[in-house]
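A protein chain is absent from this complex, but the other protein chains hold their places.
Moving on, here comes chain A:
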Amino acid sequence: MSVETDVKTLVIDEQEVSARAGQTILEVARENDINIPTLCHLDGLSDVGACRLCLVEIKGNNKLLPACVTAVQEGMEISTSSERLQKHRRTILELLFAERNHVCSVCVSNGHCELQTLGQEQGLTHVRLPYRNPNLSVDASNERFTVDHNRCILCTRCVRVCAEIEGAHVWDVMGRGINSLIITDLHEKWGSSTSTCTKCGKCVQVCPTGALFDKSKMGSDHPKSPDFLPYLNLMREAQ
């Protein structure tokens, strides 16, 4: 008796791999220890395909597709680190570093920062683009945490974790384009008495840079642990 199979086989970086139908390229690549850089993606959160670092080349398709939201298909031939992709990734990282004030030496996340790590991984030795040096605020009104917009890369992980996991939807995005800003509630102080924040700290843990940090941590002693989400989701589903 033949059972309809929903297993796909494909090739990623000349390595033959198998996948369940519906899995994304990123999931399958990571299962097989193929590293695709990401910033906005986080296991346990919905994907938005915004950081464009996980773009991959697929044979027969002229367009670059984001691995985090592209489902695998039978017979795909994927390249994750061609010269073209690496060039774009470095330019995107340069754009991120030049967009706001990312000064690693004075950042709480120095040494634990995903943006910094990606820069090192991609061999980014210098930034060719003019730094924009925007004048952005720091909101330290919350009793436990601080948001420093100068270090924010607008990945919206905080927005999603707060809405999807904590269910509070304190964070959102205001404005558009280069003037976009992550805000709490209706652009009120994070520590305001009417804030809907539950002070759970999930946003701080998932923030890839030093934009959100815990006031009780000093200097660069601020490792974050964003890996709790898949476990949390699993336990919730089990209930």
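By our rule, a residue touches a chain if its C-beta (ideal position, glycine included) is under 8 Å from a C-beta of that chain, and two chains touch if they have at least 3 such contacts; residues count from 1.
Following the convention adopted for this analysis, contacts and distances are computed from a predicted model.
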Q. Unshown chain, UniProt name, "ABC-2 type transport system ATP-binding protein", "Xanthine dehydrogenase family protein subunit M", "NAD-reducing hydrogenase subunit HoxF" or "Ubiquinol-cytochrome c reductase iron-sulfur subunit"?
A. "NAD-reducing hydrogenase subunit HoxF"
Q. Which listed residue, A:21, A:106 or A:129, touches the chain dropped from view?
A. A:129
Q | Which residue of A:11, A:64 or A:124 touches the chain not shown here | A | A:64
Q.
Among A:117, A:180 or A:196, which one touches the chain that has been omitted from the display?
A. A:180
**Q.** Of A:107, A:154, A:168 or A:229, the one touching the omitted chain in the full complex
**A.** A:154
Q | Candidates A:9, A:35 or A:91 - the one touching the absent chain | A | A:91
Q: Write the list of chain A residues that the hidden chain touches.
A: 48-52, 55, 64, 66, 69-71, 84, 87-88, 91-92, 95-96, 98-99, 128-130, 132, 153-154, 172-173, 175-180
